[in-house]
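Shown below is the structure under consideration.
All protein chains of the complex are present and in place, except for one that has been dropped.
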Amino acid sequence: MQITVQHIAALVQGEIIGNPETIILGPGKIEDGKPGMITFLANDKYESFIYDSKAAAVLVSRSFRPSRDVKPVLIKVDNVYASLAALLSHFDVALSSDAGISHTAVIDRQAEIGQNVSIGHHSIVRKNARIGDNTIVHGQVFIGDDVRIGKNVKIYPGVKIYHGCIIGDNCTIHANSVVGSDGFGFAHDNDGKYSKIPQIGNVVIENDVEIGANTVIDRATMGSTIIRSGVKLDNLIQVAHNVEIGKDTVIAALAGISGSVKIGERCMIGGQVGFAGHIHIADGTMIAAQTGILSSITEKDSKIAGTPAIDYGNYLKSYAYFRKLPDLAHQIRMLEKELDKLKQQINTGS
Amino acid sequence: MQITVQHIAALVQGEIIGNPETIILGPGKIEDGKPGMITFLANDKYESFIYDSKAAAVLVSRSFRPSRDVKPVLIKVDNVYASLAALLSHFDVALSSDAGISHTAVIDRQAEIGQNVSIGHHSIVRKNARIGDNTIVHGQVFIGDDVRIGKNVKIYPGVKIYHGCIIGDNCTIHANSVVGSDGFGFAHDNDGKYSKIPQIGNVVIENDVEIGANTVIDRATMGSTIIRSGVKLDNLIQVAHNVEIGKDTVIAALAGISGSVKIGERCMIGGQVGFAGHIHIADGTMIAAQTGILSSITEKDSKIAGTPAIDYGNYLKSYAYFRKLPDLAHQIRMLEKELDKLKQQINTGS
Partner (left out) sequence: MQITVQHIAALVQGEIIGNPETIILGPGKIEDGKPGMITFLANDKYESFIYDSKAAAVLVSRSFRPSRDVKPVLIKVDNVYASLAALLSHFDVALSSDAGISHTAVIDRQAEIGQNVSIGHHSIVRKNARIGDNTIVHGQVFIGDDVRIGKNVKIYPGVKIYHGCIIGDNCTIHANSVVGSDGFGFAHDNDGKYSKIPQIGNVVIENDVEIGANTVIDRATMGSTIIRSGVKLDNLIQVAHNVEIGKDTVIAALAGISGSVKIGERCMIGGQVGFAGHIHIADGTMIAAQTGILSSITEKDSKIAGTPAIDYGNYLKSYAYFRKLPDLAHQIRMLEKELDKLKQQINTGS
């Protein structure tokens, strides 16, 4: 695919510094910028690469002022990542799927399949499931009884969706993720054994949600586990029964959310974060990776870290002193000695 | 489904406070109690909801004394969770499966299939595998050579069970979990490379075990990785080669258990907990989420936290001071200054 800088600049509403007729062959990372490539600078860490880059063009922010000569054409934009997204869409080759319904898929006669739906090989769609228009179900997917899936959804190979779950429009679920497995609920008998609490609820996923690979979202004990519109979940995340995740919240890989936790909107949650059950997290909370949250966060837009979680800045301050603990302990021992000496000095009157 | 309070009270051996003829339409959570609903109060945190609830009835513990007027009928029971389990069983709609063996499943002629077994679409059952009576194998499941599965077992879609593994009666394994993959064993050569140590053991899962979705249990290098009766494993858990987990132990999501760890009976292990290899954990140990255990726990019924793990209460005490470390450091600096001043004062005789 060949395209000019001018064409790209129009696409991203950018300002061109250099020759608008420069030919672009494809996108690439700034640190391996090759001739003909268009690349981008969004993280200051990588600025040094721009000065030696052989790339043909670089997307930069409007505020970027090079400290030295730059050879590539610059395209200045309001939001580098958003522009990159638009640019990459032009070069994207998605996982292909055959049009229509595979003859190896097993689709119940009472399932309702919309217009222009693809269902891949060896997939299973059970009774009363409904699949909306233009949705792509790849191969080896399982869609249980009474599941409802909206329009323009992409379900990647190996995904399993248990009975009764609901998925909105424009959602994407990556390979081998599981939606609607039983919540981890057991009643402790008096003899130390556990008996299963049936999990009769479901999972409701609203619109524009993306879910990574090998992530698990458990069904509610009663009612629904709810993932609100615009939520983005990374790979290998655990979402327990009756959790609710607010609009436009993003959660990184390997985070674990215990039962009945309610997370607000626009939160940013790092990898391997853990939440105790039954707590609420205010809108806009930012949580550092590996944090363990044991109680509700009530103040909006807090930034937290540590286990149990405390204010992020305070955590780093305390941790700086944690590193110096052997020195602090030494200082205390010295103080004790000095004080003893002084006491003796005074008491002997020397 | 319609049922009276009297009928439910008989089911859970409960005492009715209110009208036994009240009609119940279905179960629900206390915080969204609607007319006709039966709900439950097991966690004090939620008590306030009972006073405004429009629910028709609430399961409460025998010791519950309302502090204000309550409109719903109360059903007092010995164990709220156990009663809830019994109640929900009445309203449960499980993932359905077609009776019998799907014609799209590939079953080896030398596999032995019991009475009343279901095997779903696109599942594979290999040579000499044996499946017990009344077991349900959902779709897209893989059951390797010589695997033995007991009676009344549920294997959800996408589960993969490697050759030679043994699963007892009344077990449940949720979607996309893996049983019997190779242990992570490599021998370090002198040139820094690794060569694989063949993993010739298997996995033995006893009776009444439930395993969540996307969990992995590796086969033993030699001998067996063993999951004892009544164990409950959540989603996304790693169980390494040659681990043994004792009876009725429960483990929350994303925990990781290294090779040859032996965990006792009735332990309660939080999410994201990690165990170093080759250690033993005493019966009844309670382990806080995110704890890292580096050495054996020999005292029964201990409660531990932190990395490396220490006594839970002590961890919280130490952590309280961790939060105050900047203050403690300041106090030390002040002490040093004051002491210096005092020394000068004495030495100059002023």
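As written, the chains take the letters A and B, and residue 1 is the first residue of each chain.
Just so it is clear, contacts are C-beta pairs under 8 Å (C-beta built on N, C-alpha and C of every residue); 3 or more make two chains touch, one makes a residue touch a chain.
What you see is a predicted model, and the numbers here were worked out from it, not measured in a lab.
K.L.:
Among A:Ile119, A:Ala213, A:Val243 or A:Ile263, which residue is in contact with the omitted chain in the full complex?
P.N.:
Only one of A:Ile119, A:Ala213, A:Val243 or A:Ile263 touches the chain omitted from view, namely A:Ala213.
K.L.:
Of B:His138, B:Lys160, B:His174 or B:Lys232, which residue touches the hidden chain?
P.N.:
Touches the omitted chain: B:Lys160.
K.L.:
Out of B:Asn79, B:Ser118 or B:Asn176, which touches the unshown chain?
P.N.:
B:Asn176
K.L.:
Which one, B:Thr39, B:Asn79 or B:Asn242, makes contact with the chain that was left out?
P.N.:
Among B:Thr39, B:Asn79 or B:Asn242, only B:Asn242 touches the chain that is not shown.
K.L.:
Quickly run down the residues of chain A that touch the omitted chain.
P.N.:
Here the touching residues of chain A are 27-29, 32, 43, 45, 79, 81-82, 84-85, 88-89, 91-96, 102, 104, 120-122, 138-140, 156-158, 172, 174-176, 208, 210, 212-214, 230, 232, 234-236, 248, 250, 252-254, 265-266, 271-272, 289-290, 316, 319, 322-326, 328-329, 332, 335-336, 339, 342-343, 346.
K.L.:
May I ask you to list the residues on chain B that touch the chain which is not drawn?
P.N.:
Against the missing chain, chain B presents residues 104, 106, 122, 124, 126-127, 140, 142, 144-145, 158, 160, 162-164, 176, 178, 181-182, 184, 186-190, 192-200, 214-216, 218, 221-223, 236, 238, 240, 242, 254, 256, 258, 272, 274, 276, 278, 290, 292, 307-308, 310, 314, 317-318, 321-322, 324-325, 328, 331-332, 335, 338-339, 342, 345-346.
Everything below uses one rule, namely that only the chains that are shown with their structure count from here on.
K.L.:
Per the centroid of Cα atoms for each chain, what is the distance between chain A and chain B, given in Å?
P.N.:
24
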